[in-house]
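For reference, the structure is listed below as structure tokens.
Showing just some of the chains, left in place.
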Amino acid sequence: MTKWRTALTCIEQNKILVRGYPLDEVMGRLTFGEAIYLLLMGEVPSPAIGSLMEAILVSFIDHGITPPSTLAARNTATTGAPLRACVAAGVLGFGRYHGGDIESCMQFLDAGLELVRKGMPYREAAKDLVKRWSTHREPIPGFGHRFHTRDPRAARLFQMALELEIEGQHIQMIRAVEILMAEQPDGAQPVNIDGAIAAVCGDIGIPPEIANALFIISRVPGIAAQAAEELEREHPMRSIDPGSHVYDGAAQRRLPDKRR
Amino acid sequence: MTKWRTALTCIEQNKILVRGYPLDEVMGRLTFGEAIYLLLMGEVPSPAIGSLMEAILVSFIDHGITPPSTLAARNTATTGAPLRACVAAGVLGFGRYHGGDIESCMQFLDAGLELVRKGMPYREAAKDLVKRWSTHREPIPGFGHRFHTRDPRAARLFQMALELEIEGQHIQMIRAVEILMAEQPDGAQPVNIDGAIAAVCGDIGIPPEIANALFIISRVPGIAAQAAEELEREHPMRSIDPGSHVYDGAAQRRLPDKRR
């Protein structure tokens, strides 16, 4: 019988090789974010790409109790289910309308870049894109947010991409769309974090299905923390109204000097 | 109506505070591993604890196609399910016999340290522990592995704890048990990675339920990578025999000089 193949991790007795590197050698030498890149992409990232990976993963780590995926996890926790069941329920809520924008925004940007490669200026390609999506009454993927009129995570990610000198065609494309939309009377929807991640992933060569995996990986700590808080602070079988919560954690503060 | 409370993340328009820190300020300044610690524990970790967090998260990142949780994820992927469904199915396989050892090993070590605090030497406490668990025919949690006779990840984690000077009572306790078991005719089961993580978490003040969350978080990239590989390399609705696979990835290699 033909054997099936895997290229990720080689297990032998007392030896674990992730993409060829002994896992015990990787421990303490690559960060978790770099190891995630290694596992998914096959190679150790350059320092610049490693920094962006960390920033992408940090950017999605939690969004409070508002996302339905988080509420699914909390509703599971209140039944007394174990943490892994709560996390699984939360992950299932990364549906079409929640996190799905990264993949569709990458396709959107690639559709524009196809025109650019044929010689069309970015601005014209952006016009063409927006017109096409509007004709199908599809929202422009990667723009707008339920809560934020300006997504602070997107701005920070673009700034890092600029400083680390990895800005490329995808970021140029999404900026052209953003400028175009800002000019429209009703269209002042800024780039959201999904859009920023889509553009940065495009520019550093991460394909859509891996970008999608990054989104899932990045939010799991938030889901787990929320479920753990529910299990610890609340009584079982409560009725969870997302509108009637209040934040009672640490007041706004700055990172310690060494970290800035 | 009384409002319910959350201390994790504060969401206001155009502002996301994780444990008080603006998320855009955290991006590029804390690694993903440090941000996970911040979210779960409430404070930015010290450099030593941050390094251990990264090592703990990296140590569990993948274990090839052998774990049943990974096979559950691959069996889900072969039906054409989306990646998030595969990840959820995989996470559900972190059951009593798979990953559950961290929490029970922490309880095991704490039971020993209770004796130590009453004045019993570590060696005597270890004897008492092993006897108690053996009476109930329970396996000693944190020792032994299906594949490995010596877990390279555990050795590396203990070495890092030593170098970073965070070794404490829990590591002393687990070492006392290991020495005791090595002396027994049939008991030469070394500490596994679950045991090492349990001891290190105990020494840096991470409670069992958070250690449990760390285990889930650390393996999600592996589950996602395995499911993504299944979706990409294999045909749908195949019958997956774990015994008939072969590794065809990168040959064993060393990290680049700068990383060592």
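Lettered A and B in written order, each chain numbered from 1.
We take it that a residue touches a chain if its C-beta (ideal position, glycine included) is under 8 Å from a C-beta of that chain, and two chains touch if they have at least 3 such contacts.
Quantities reported herein were computed from a predicted structural model and do not represent experimental measurements.
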Number of identical chains in the full complex (with 2 shown in place) equals 4
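By definition in this document, only the chains that are shown with their structure count from here on.
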Chain A onto chain B, same sequence, C-alpha superposition: rotation to the nearest 5 degrees is 180
Separation of the C-alpha centres, chain A versus chain B, in whole Å, is 23
The chain A residues in contact with chain B across the complex are 1, 3-11, 13-33, 35-36, 39-40, 42, 44, 51, 53-55, 57-59, 61-66, 83-85, 87-89, 91-92, 94-95, 147-153, 155-157, 160, 209-210, 212-213, 216-218, 220-222, 224-226, 228-229, 231-234, 238, 240-241, 244-256, 259-260
